[in-house]
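The complex is shown incomplete by one protein chain, all other protein chains being positioned as in the whole.
Order of writing sets the chain letters: A, B and C. Residues in each chain are counted from 1.
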Amino acid sequence: MPFIPHTEADIRAMLATIGVSSIEELFDEIPATLRTRELTGIPEALNEMQISRLMHVRAQQDGTPLNFVGAGAYEHHVPAAIWEIVTRGEFYSAYTPYQAEASQGTLQLLYEYQTMMTRLTGMDVANASLYDGASALAEAALMAVRANRRSTSARILVPASVHPIYREVAATITGGQNLTLEVLAYDRQRGTFSPQSLDSFTGEDITAVVVQQPNFFGLFEEVDAITDWAHANGALVIAVVNPLSLAILKPPGEWGTKGVDIVVGEGQPLGVPLSSGGPYFGFMATRKEHVRQMPGRIVGRTVDLDGKPGFTLTLQAREQHIRRSKATSNICTNQGLLVAAATIYLSLLGSRGLERVAAACQRQTSTLVRALTRIPGVELVFDGPRFHEAVLRLDRPVAPLLSALAERGIVGGYDLARHYPELGHALLVCATETRTDEDIELYASTLAQLLGR
Amino acid sequence: MPFIPHTEADIRAMLATIGVSSIEELFDEIPATLRTRELTGIPEALNEMQISRLMHVRAQQDGTPLNFVGAGAYEHHVPAAIWEIVTRGEFYSAYTPYQAEASQGTLQLLYEYQTMMTRLTGMDVANASLYDGASALAEAALMAVRANRRSTSARILVPASVHPIYREVAATITGGQNLTLEVLAYDRQRGTFSPQSLDSFTGEDITAVVVQQPNFFGLFEEVDAITDWAHANGALVIAVVNPLSLAILKPPGEWGTKGVDIVVGEGQPLGVPLSSGGPYFGFMATRKEHVRQMPGRIVGRTVDLDGKPGFTLTLQAREQHIRRSKATSNICTNQGLLVAAATIYLSLLGSRGLERVAAACQRQTSTLVRALTRIPGVELVFDGPRFHEAVLRLDRPVAPLLSALAERGIVGGYDLARHYPELGHALLVCATETRTDEDIELYASTLAQLLGR
Amino acid sequence: MQEPLIFHHSRPGRSAAAQYPADAVADVPEHLRRKRPAGLPEVSELQAVRHFTRLSQLNFSIDTHFYPLGSCTMKYNPRACNRLAMLPGFLGRHPLAPESLSQGFLACMFELQEMLKEVTGMKGVSLTPMAGAQGEFAGVAMIRAYHRARGDHARNEIIVPDAAHGTNPATATMCGCKVIEVPSLANGDIDLEALQRVLGPNTAGIMLTNPSTLGVFERRIVEVARLVHEAGGLLYYDGANLNAILGKVRPGDMGFDVVHINLHKTFSTPHGGGGPGAGVVGVGERLLPYLPVPIVGRDDDGRYRWLDERDLPHTIGRLSAFMGNAGVLLRAYVYMRMLGRDGMQRVAEFATLNANYLLARLRAEGFDPAYPERRASHEFIITLKRQAKELGVTAMDFAKRLLDFGFHAPTTYFPLLVPECLLIEPTETETKQELDAFIAAMVAILREAEQDAAKVKGAPYTLPVRRLDDVRAAKQLDVAYTEAESGA
Partner (left out) sequence: MQEPLIFHHSRPGRSAAAQYPADAVADVPEHLRRKRPAGLPEVSELQAVRHFTRLSQLNFSIDTHFYPLGSCTMKYNPRACNRLAMLPGFLGRHPLAPESLSQGFLACMFELQEMLKEVTGMKGVSLTPMAGAQGEFAGVAMIRAYHRARGDHARNEIIVPDAAHGTNPATATMCGCKVIEVPSLANGDIDLEALQRVLGPNTAGIMLTNPSTLGVFERRIVEVARLVHEAGGLLYYDGANLNAILGKVRPGDMGFDVVHINLHKTFSTPHGGGGPGAGVVGVGERLLPYLPVPIVGRDDDGRYRWLDERDLPHTIGRLSAFMGNAGVLLRAYVYMRMLGRDGMQRVAEFATLNANYLLARLRAEGFDPAYPERRASHEFIITLKRQAKELGVTAMDFAKRLLDFGFHAPTTYFPLLVPECLLIEPTETETKQELDAFIAAMVAILREAEQDAAKVKGAPYTLPVRRLDDVRAAKQLDVAYTEAESGA
């Protein structure tokens, strides 16, 4: 019996102790009419050898195409040490650290992680993770409504240059509550959100303004002006950031004169493999004054009976298991193991390594843009410095081209047709430090060929 | 500097403490004339991302062909748990357990391993590993010469049904000492060594007789008769066995009336991946009376200052670091990590699981033989029950066929032309529990096609 | 042994230099550029490996300890699931890779959906929720969408039993619903009369787990379902306790309209020290149109593809940027295939056998079951109310002392309505020997409590730290290491 250790003798002895004659009898409180017959829809068991073979086949079936798509998930080098440590049983198979004394490893790691995130973001406190970047934005919106006591409108302004799926997820998750996410157009010339567009809201009751840096198109927003406008108008600022970019970009804690109020983002770039979209982790950081409105677990440092330092979950009164219907969020299980990966990643890279990786990504995206726009019929839509992403416009529909590229083992980018039809045949492309110049040349020559150039 | 943690400040402080002005100065005792210039033959460093890419390419380059070759290395299912545990830093990056108190994990594991090997082989004591099966046979021959005090001839009889490379390795390693390995012909009809061939040696001074069970052709030797003949004639018996087969075969400790004297073999089938031929491990077991002649490390159970049980290396006076030129062998570093893998393998499988795997291997080899001999022009050379291997004779040279199979992603077997030219166009094939009926059908149909059948 | 903070290992200028490109200069306009380095630790690769390896050793975990944490189903996480989910082909797949390059992966996901439908008795499944609580959110959001689609706008009350897990009421609130609590009876079953009193035109639905968090099976579940349905509400099944009944009785057959399943419980994906999990949702006929996207569909030609808003125009929408915790889903898929048809049923059987054995033995040793008349399901509650009063030794004290004996503590003080409770869930993957050793420890602690209560109250003694000051942690908030302290 796979994974069941009971011997015949064990079973007999245990049944005798309980005082029943069969295991079946233990289910006698379940009404007989409800009992399940065979689960015919489940195949017979495979042993480990058989499932290994199957999974190897399935994993190989999809090949190892060359990736030129980002759009919120980035192929970075993941140091081997990370997952060799993270999958150690002591991290991998432990529960949430409810018994602090028996979980100091996880707790100290989380404390170190929180510290690193505060430093990266320039904020005071960070939680121990949310599900992913998109849901983190939703939580930030809900939090802003709680935290901005001066505002009663629950109106949140969201530029259309924020990741469109993030906006959708935020809409889904905040949908049950009386909260408005107002989408504001971006500047069609520059691909960024123009701080001037906020002027029409001056004097109104705005709860918060969201700004993504770099934005979905990979461009840099005028975060200082936006932040200052928001604060001047009683609104909080929610920053959505790529944590890797923070190695080179001004941290949200320093945006404008006062810095933002809530920072969220997707932690995947920090040592987490692409893995079909998850598990990743969302991060969130804020100012000390808002910490009690923050959702998610927080680890604190304290002392033990002997005065020795140690770590424990703290401020649990915000959480569902204590506060129940009045909790800051319903989140319980979060993305702990991914945070462990990120903590090791940040430790290995350090400030300097992170900066180099970020810079290399910038360089490779530039190389990519140069190589592709050299092809007649391919043009860059928005100019200027960027990170990771670039919007290209083609002279024909994107979808069939992406299919043709896929047949040649290239994942060519993200088709913007659904979310940004106004951009025409637009394609979002990305290169990270993992794309070599040769990879880029291969993409360019393949695309040129497909375009008949 | 990859893997070097020194900061500029560290270096300055350390040089100052030492009292030198540069690192270079630390090499001032090396004659200047000898100093190396640049190592131009070494390429520039790759970072981990770059070498990862290269190694992925190289690993993929060789594909994942279907294996039908054994000949001493067998593709078995390796439970995932094994290598996830074995590569834990505490096992992976520890040294030989010289400081016993700080190495109880490795030591207890080795003690458990030794116990398992004595049980599998039916012997009293086992060492903690030798390099591989072939070199273990060499060590066994040298040990037999030491252990058989009644014999002065240093003559060892080795049937030609013993793995030919094992015989070559034994010849290389024992070559410097006055020892004779006499190769005896096998029975050309049955593919096994006939105990009667020993009669011509009756009364002579024979130090030891080697017998491999199952033999190189996968056939079962008459181990009882051979063992009894040897003992009747003052010779020791060295058994070379496949440890997996011992789940179903009589253990060497029970061969004949007294059992054999030394058992060696290749441990690879016990949870060690094929990995191009190594690292594997050789095992050796013997009777208590010979333990002081046994090479290799041995772990013993003892007690600590408080009387608590614990484990330590023992009988070190046999070994090179104590006995130096009079040691039982020069072996120092052995194959510890592989032994850890085997110990976990044997624990997971248990007697029953091991028996099932062995039986499944037998079954699949039978299926393979049936499928291939159905092809006109392919015949089974030796009949009878077998384990793992079978010798087939083809109607044309084997080498070009193997090449053609390789092109089709099939490793079709081991060409016996070099070592057993007398068998004609003979091919040694193997199927383990990892070969499905479909795999076998694919091989058969491909071969039939290549043979134009 | 304690381990310093990673920041204490750090020295300016050090780094794991093999991990990043040697050169490359950032191109950022001056006013947007980071001015000072981020202050991340500067350590060598060995220092990082050693630090985090040492930290790991400070944890209890399934791979090292018996971990009978009630409601959490801490069972063996097969290593094959991890290994196979981490094959390069799976790890490297971008979530937006075209379907033509995703058929192997999608096949696994599709089959997982099918298997989950079968074990829950549901008609449709979405894999996207990233943990149980997000599954709950999806479920309640679908219930609301259903009522709304019918113009039934008044239905905004979610009924939960008093013993419900905190995520249930918190979820209801997140969905904009009002939470109505119903009490349970002394026998652990729901108070049906109380339930009837709160049912009405505002009832959106009820959230239940069965067996409940009290560790007993709600025997009148059919009646409950009838009452709720008659009142126009829907039934939500919190699948956290599915391990107890897998293959024995299905939520769909009990009358539930929607269920979430904690794959990290019943289907044994790891908890990872706090996640990731996966909280897939299954729905009956009525809620099919509202399932969150994306979902994997199969076309007539056998090709798999993503179903999205275009296929499910009434979907409640998306819950994550891509498809949820794919890697967790792969692990669950491997696990389910290894269990197979018969293995599924054995899960519930042996989980229940272990729980009832443990209960019988502990009771015989003088511990008080919270529901002495009832069978244990896969878990059960011991109340130490008597011991707390007589000996001054609380459930918390017992829990901490158990750590010294090498056992992770059961869940304490949940459910809230049972005083001084230990919620004990041994799971099916533990041996009788291990249970016997746990019982011996419980008995030893009870004896200690009788003879030397202070000893128990001072526990633990053998862990990296002694009992931690939680109050101080909350009062003197220290949630990030500060520069000042680091002397940097």
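Basically, a residue touches a chain if its C-beta (ideal position, glycine included) is under 8 Å from a C-beta of that chain, and two chains touch if they have at least 3 such contacts.
Treat the numbers as computed from the prediction; the structure is a model and nothing was measured.
*Asks:* Can you pull out the displayed chains that the omitted chain is in contact with?
*Replies:* So, taking every chain into account, the missing one touches A, B, C.
*Asks:* Given that one chain is not shown, which residue among B:Ala160, B:Leu380, B:Val411 or B:Leu442 touches it?
*Replies:* Final answer for the missing-chain contact: B:Val411.
*Asks:* Kindly state which of the options B:His77, B:Arg155, B:Arg287 or B:His425 is in contact with the chain not pictured.
*Replies:* Here the residue in touch with the unshown chain is B:His77.
*Asks:* Looking at B:Asp124, B:Asp187, B:Asp205 or B:Asp228, which residue reaches the missing chain?
*Replies:* Reading the full complex, the residue touching the unseen chain is B:Asp124.
*Asks:* Of the residues in subunit A, which ones touch the absent chain?
*Replies:* So the residues of subunit A touching the unseen chain are 1-10, 47-49, 56, 79-81, 84, 89-90.
*Asks:* Even though one chain is hidden, which residues of subunit C still touch it in the full complex?
*Replies:* Residues of subunit C in contact with the hidden chain: 1, 9, 11, 14, 18, 44-47, 49-50, 53-54, 57, 62-65, 75-76, 78-80, 87-88, 338, 406, 429-431, 433.
The rule we apply is simple: only the chains that are shown with their structure count from here on.
*Asks:* When the C-alpha atoms of subunit A and subunit C are each averaged to a single point, how far apart are the two points in Å?
*Replies:* Those two chain centres are 20 Å apart.
*Asks:* Report the inter-chain centroid distance for subunit A and subunit B in whole angstrom, where each centroid is the mean of the CA atoms.
*Replies:* 48
*Asks:* How big is the gap, in whole Å, between where the Cα atoms of subunit B centre and where those of subunit C centre?
*Replies:* 45
*Asks:* Scan subunit C for residues touching two or more other chains and write them down.
*Replies:* Touching at least two other chains: 14, 16-17, 19-22, 43, 45, 49, 53, 78, 80, 82-84, 88.
*Asks:* Which positions in subunit A touch two or more other chains at once?
*Replies:* 48, 52, 56, 60, 64, 77, 79, 87-88, 433
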